[in-house]
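With one protein chain held back, the other chains of the complex are shown just where they sit.
Letters are used for the chains, namely A and B, taken in the order the chains are written, and counting of residues starts over at 1 for each.
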Amino acid sequence: MPAGMLPVGTSAMPLHAYLTLAATLFAIGLFGVVTRRNTIGILLGIELMLNAVNINLVAFARFNGDPAGMVFTVFTICITVAEVAVGLALVILIFRIRRTVIADHLDLLRG
Amino acid sequence: MTDSAQFALYSLLLPAGSFLLLAVVAPLRRSGRPAGFISIVFSAAALGWAVRAWLHSSREVFQPPLLWEWIPAEAGPLATVGVLADADSTIMLVLVALVSFLVQVYSLGYLAHEPAQGLGRYYAYQSLFAFSMMGLVLAPNFVQLFIFWELVGLCSYLLIGYWYGKPEAARAAVKAFWTTKAGDVGLLIGIVLLWQRTGTFDFLELLMQVDAGTLPLEGLGLVTFCIYLGAVGKSAQFPLHVWLPDAMEGPTPVSALIHAATMVTAGVYLLKRTDWLFALTPDVLALVGWVGAFTALLAATLACAQSDIKRVLAYSTVSQLGYMMAAIGAGFASAGFLHLLTNGLFKALLFLGAGAVIHAVGSNDIFQMGGLRRAMPQTTIVFLVGALSLAGIPLFGGFFSKDEVLGAVWAGGLTAPFVMLVVTAFLTAFYMFRVVFIAFFGEPASQGHGAHVGAGHSSAAHGGTHLQDPLPTMALPFWLLAIMSVGVGILFTVRHPEHEFAAPGWLTPLVVTVSVGGILLAWLTYHRRVVDAERLAAAFGLVREAALAKFWVDDVFEAMYRGALLAFSRAVGWMDRYLVDGIVNVLSAWTLVLGDRLRRMQSGQPQDYVYGVALGLLLLLVLIQWPR
Partner (left out) sequence: MTLEPLAFWALSALLVGSALAVVLTKNLFHSVLYLALALTGTAGIFLALEAEFLAAVQLLLYAGGVVTIVVFAIVVTERLVGERITQTSRQIVSGVVVAGGVLIGVLTFIARAPLPATRPPLVADVTQAIGQLLFSRFVLPFELLAVLFLAALLGATYFARPDE
């Protein structure tokens, strides 16, 4: 694909490519959430999934020429940070109470 | 709007007014005697209007009924309410109003020792009954008739069970209600079937259809049979006669009014009212005749074996109702209707007389009476008048109408029923004078019967002051009835109304002979003691046994109840216990098991819930991308 034929501000990579990348990351993150035994590991999976979502948001914003999507990404990042902070606090709290960080042992909700 | 119907309407509304007054104004009802006076005044006024209505109606040829629309429907009202005042209904109205009035006056004396509250209730019921019975008599269509038919049944239930504290009375009330209800179901079905094929409940419209020949005849037999079933229950025909003797547990004035003169004749009145309908179904009519005659004979046999004075009278009522039905079955309804009217007079008279005796002696047993002739001459005379009327002796009330009934049955070609009725006439005379000779003549009971000394002492001590003719409140009504009985008897003996049929010349002598024979036998047996009562009874050994057992009709019903109803209840109980409960238990068990299984879905592991979310997401994706 000769670069000269592209107008300024355009890219060779279509939106599909970015979305596919995001979907893949999302799936990997989901896999991590489902399979990890360690609570911190699960949190890391969630981080990956959120990250994938961020890529989606930015890609859409860029390809539609609407910066509102990027504002959303700012929000998402901020909320994620808050979530991680609270989530890790919870992990430590749970560890203190139950003496474990293994999610398998955390089944107080079992019916 | 006709005078006659208008007067009848006033007559109908007066007792309704007194009932409402007594029902709503509680202090008045609880006052007892004042409530009675109010009810009596109202019923006297009702009697006045009834007589006026009767006098007017007999002059006019045809009176259109007073009608109001009821149950509105698209094509005109489905039913109407109103007043149909013709010759039949007004004379019946007079009978009802008259007996009702006299009985209410009589009750003041008879129930003098009742607590005030009970007396008020009694008079409220009496007013309601008068209203209901008049409504029934004046009904211009089947719907109104049925409603009042049920109302009189209710009044009967309430009044039989007036002394509801007494278990026998309560049970008799329920028995009367259920037994008549069994027939009423038939009546209701009959009415609905009739409406289905004719589209009307109205008597006059139906009569027009019959006259025009447009009434479909096919299957009409079932309709008339069903209507007849209602009459069987109400008018105590075999096999539903069992409630009437038990109904004697009610106060005697009630028996006189409801269970002798008026309500029990409602069935006969219904058949008389619709005789043109029954004329279309000769088979059912023949059944009416046969059952009537059989009932008459059966009841007369039973009456011979009774020692309770009220029960003798009750069975005689059943027997006389059988007479009326037989005449109707023979196709001459007016003969039966005439007997209804005369019977209403003298049977009420007999009951009021018996009431006076019971009031004085304090017992229903005729063997505890005896020799009352000296102590109670007035009562003896009126009771004798009643007995002679019932026996059908010339110059007395029942003579002509009984003659008429027998002639009608003979002319109708029902030979076997005719023979039964003649035997019944003999038995009627016998059992009535058995009561007369035992209770009023002969020796006073306390001397002759050693076995009754224990019981007799108290009753003698109790009766010693009471053994006398009753006060005017009680005496006046039965004197009036006695005079009317004799008056009607003389009137008909002297001036025969025209026969509808050709009665054979030997009929009247035969009937008189048979009746006198009955009286003679009773005289020989119970007064002269020429014929030994025990030997006489032994001669009819089996029949007597059967009669004492009431021909096992009650037992049959009881067995049917025990056998069928209890078995059915047991089956239903079994079904409820094992089938219904079983299904419920299985369902609940399943619910528990299912819940237990479902519970395990909640593993409490956060990641398992993520699986759920992921699967949901997948499902959504599949749904979105489903080939369109």
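Just so we're on the same page, a residue touches a chain if its C-beta (ideal position, glycine included) is under 8 Å from a C-beta of that chain, and two chains touch if they have at least 3 such contacts.
The model shown is predicted, which means the values in this text are computed figures rather than measured ones.
Even with one chain removed from view, chain B keeps its contact list with that chain: residues 607, 611, 614-615, 617-618, 621-622, 624-625. Even with one chain removed from view, chain A keeps its contact list with that chain: residues 1, 3, 6-21, 23-32, 34-38, 40-41, 43-45, 47-48, 51, 54-55, 58-59, 61-65, 67-68, 70-71, 73-75, 77-86, 88-93, 95-96, 101, 104.
We adopt the following convention: only the chains that are shown with their structure count from here on.
Here the CA centre of chain A is 93 Å from the CA centre of chain B.
Across the complex, chain B meets chain A through its residues 598-607, 610-611, 614. Interface of chain A with chain B (complex): residues 30, 33-36, 42, 103-104, 106-111.
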